[in-house]
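Omission of a single protein chain aside, the complex is shown with its protein chains in their original locations.
After this line comes chain A, so read on.
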Amino acid sequence: MTTKLFGTKVNRVEDQRFLRGRGRYVDDVLPGPTLHAAVLRSPHAHARIRAIDVDAVLDIEGVHAVWTYDDLTGAMAEPLPLLIPHPTLTHGRTQYALAKDEVNYVGEAIAFVVAEDRYVAEDALSAIVVDYEFLPPVVGIAAARAATNLVHDDVPGNVGARMEQENGDARAAIAAAPHTLTLDLDIERSACMPMEGRGTVARWDPDSARLQVWTSTQTSTGVRAAVAAKLGLDLGQVDVITPDVGGGFGVKINHPWPEELLVPLAARTLGRPVKFTEDRREHFISSAHERAQVQHIEVGYDDEGRILGLDVEFWHDHGAYTPYGLIVPIITSTQLLGPYKPANYRVVFESLYTNTVMVTPYRGAGRPQGCYAMERTMDAIAKDLGKDRTEVRAVNFIQPDEFPYEHGLVFQDGRPLTYDSGDYPASLEKIKKLVGWDEFEQFRAEMAAEGRRVGIGLACYVEGTGVGPYEGAHVHIETSGKVKVATGLTTQGQGHATAFAQIVADELGVRFEDVEVVTGDTRRMPYAVGTFASRAAVMSGSAIHLAAKRAKEKALRIAADALEASVEDLELAEGKVTVRGTDTSIDLGTVAVLSNPLRYAFDEASKAATQFSVGDPGKPPVAEDDEPGLEGKDFYSPERSTFASGMHAVIVETDPLTAEIRILKYAVVHDCGHLINPMIVEGQIHGGVAQGVGGALYERMAYDESGQLLNASFMDFLMPYASEVPESIDIDHLETPSPLNPLGIKGAGEAGVIPSAAVFAAAIEDAEGFPITAMPISPSELFALRKRHAPVVEEVAQRPSRNSSVEEPRDEASRNHPTRSTDR
């Protein structure tokens, strides 16, 4: 009997390639003698372009061509697509492939040079002269709201969209509530920062008039459609192949990037393959960021802490353009609710233009901000009522018998926000145990006795995963008995080749090693959506399961004929179809041979499939409702999203003198339904937690008031190294299967990062005793806050110094607002 692979730790098949240095990332693709592109980018955040002089460029040896906006024609001269045109986005704006008349952020593409190599292409950029007329830049949410200056002349108030949703009457409920409080919260920008930046290679074949594009993307079908439309090609003329992708985390779902269009254009124009590989500085200033929001929360609650009315208003900085629509703030506004059921909820947001890099989803995609708002509110309520923070959460939980639970709101996919399943009280019990919640006060006392200061925080989230519209899969059993699987969404480190092969091997009873999975190649599966919103396992996993089932049905049907048995008596295992309880069997490969009646034999196996050997001479070789070949194809298109959930808890120590923040314990309870491969799921959690630590304690985009990004390098933008992440992450799983798909799975990709800002703010607040309302928080900010909340500082000095001097920090405390509460 073949053992079941679903749910077990299986080492990854793709690792063999990666570990030997044989991965093929986009910069490794070399389709013949290739030219290299470089992009001239705006050094100014806001300016009109009066003139561009490229005359000197073509004199440089090795330069083949240069494009500016004036060289673009047809659809290429139109703005880039607005991918998600939500009706509420009344003032959506997108950039041009090359800037037309105006630039709106430092990094916006202005000219595109193609040369013999990248070094020469970069030399050529410095020979381009641009005459700018400076315009006042709008940087930060406060400046955008003030609207003294406008990013786009025709967008009043810098407001791209204003959206409001309400369930019940939140304001009336708050007015009537026995207790109320108000919070003002702030969260800054970070970014995905995959280790591999963006990159595109294209080859035009003039003989067949076909374009091949390799691009580091999270959606090959999306890029294909965009390239075809922009270059005036039929879809059938364009193949997009996603090679190995060195991390995505969201930024590579946006498309088409200017270079994804300009590289194919140049390849077609010049008749040579062309490559663009983004460098790190370019990734900082010309891809995308996320997270920045300012939030105002009013809440009314009863004596138990039960929320009677929740009224949230927030301002979302979406940067200079809105190609990805309102996805991020809509997710914040809906996923903010987490595992709770406030009796009345109202949310309003404004999505604002600034002269900075645009904002598109980064792992979590608005959920971390929503979780931050909600969990900080829970903590504030608990503090106000003098209750344990877990108790206040527990009284607000949706209960296990209330699923499916309808929130009365519309989710990001335009469908009702309805949770499919979950067990939040069980998760809470697990996380309390895992982190030692009930023992913490004793631990705090022990630490205090040593002059050490510690705090504990907890945060809960619910994550809509596996959003539609659909994914598809094709499963082909070859005559060798090996199985080739294709699904259209892309892979950037999630181990799809392994997890999907586990599903297929189980369903078809073949060896795991005999299953090969291809993702993100439009030649193999032209219908697909993409890899985002923790949807790959749910969507493609389900589609692959269904497609494998179809192939299996066909195999059993053919085998039943060949073995003169009935389908019910057959079983598929170890690469064979066997009549149950006998040793009569047929190899799956032979079944594949039989599935395809041949005219020509080329070996022994195919001889068995010629029309002389198979089929009923009285019937057509391929029945009317059948197809040749042992294949299965299917699509999975769910009614609505699955909702994964989880809780994180952290214990931090803050240095009484230096205000350094150290992580003593990090615990995760995670529920993503059934796990396909627990090793991969835990890896996803580890990675998410590390990004969360970065976002909570280190990473921010330091824009100055003129719109220059001051820390656009790995030297200055502080991503966690091994020394900054928790020494271990304790993980416990809960499995409440989703009723929405055949495998009972929910997504897991983003979960690890969602509660970070909330959980660290809570723990630091608990350690320090004053409110933490602005994240990320650095030691110098914490130090400044201590000075502002002076009584706490006095206790500090007793501990001997570990560092000889403490630098005086700038006063960052002003970002942190007091929490105001009133009791009636």
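Heads up, the rule we're going with is that contacts are C-beta pairs under 8 Å (C-beta built on N, C-alpha and C of every residue); 3 or more make two chains touch, one makes a residue touch a chain; residues count from 1.
We adopt the following convention: contacts and distances are computed from a predicted model.
The subunit not displayed here is recorded in UniProt as "(2Fe-2S)-binding protein", chosen from "2-oxoacid ferredoxin oxidoreductase", "Alpha-L-glutamate ligase-like protein", "Cytochrome c oxidase subunit 1" or "(2Fe-2S)-binding protein". For the chain missing from the display, the contacting residue among A:Gly92, A:Gly300 or A:Gly495 is A:Gly495, taking the whole complex into account. Across the entire complex, the residue among A:Gly160, A:Gly246 or A:Gly455 in touch with the chain not shown is A:Gly246. Checked against the full complex, the candidates A:Leu89, A:Val725, A:Leu743 or A:Ala784 give a single residue touching the omitted chain, namely A:Val725.
In the full complex, chain A touches the omitted chain through residues 11-12, 14-25, 27-28, 61-62, 119-120, 192-196, 244-247, 249, 279-280, 492-495, 679-680, 682-683, 685-691, 713-715, 719-723, 725, 727-729, 752.
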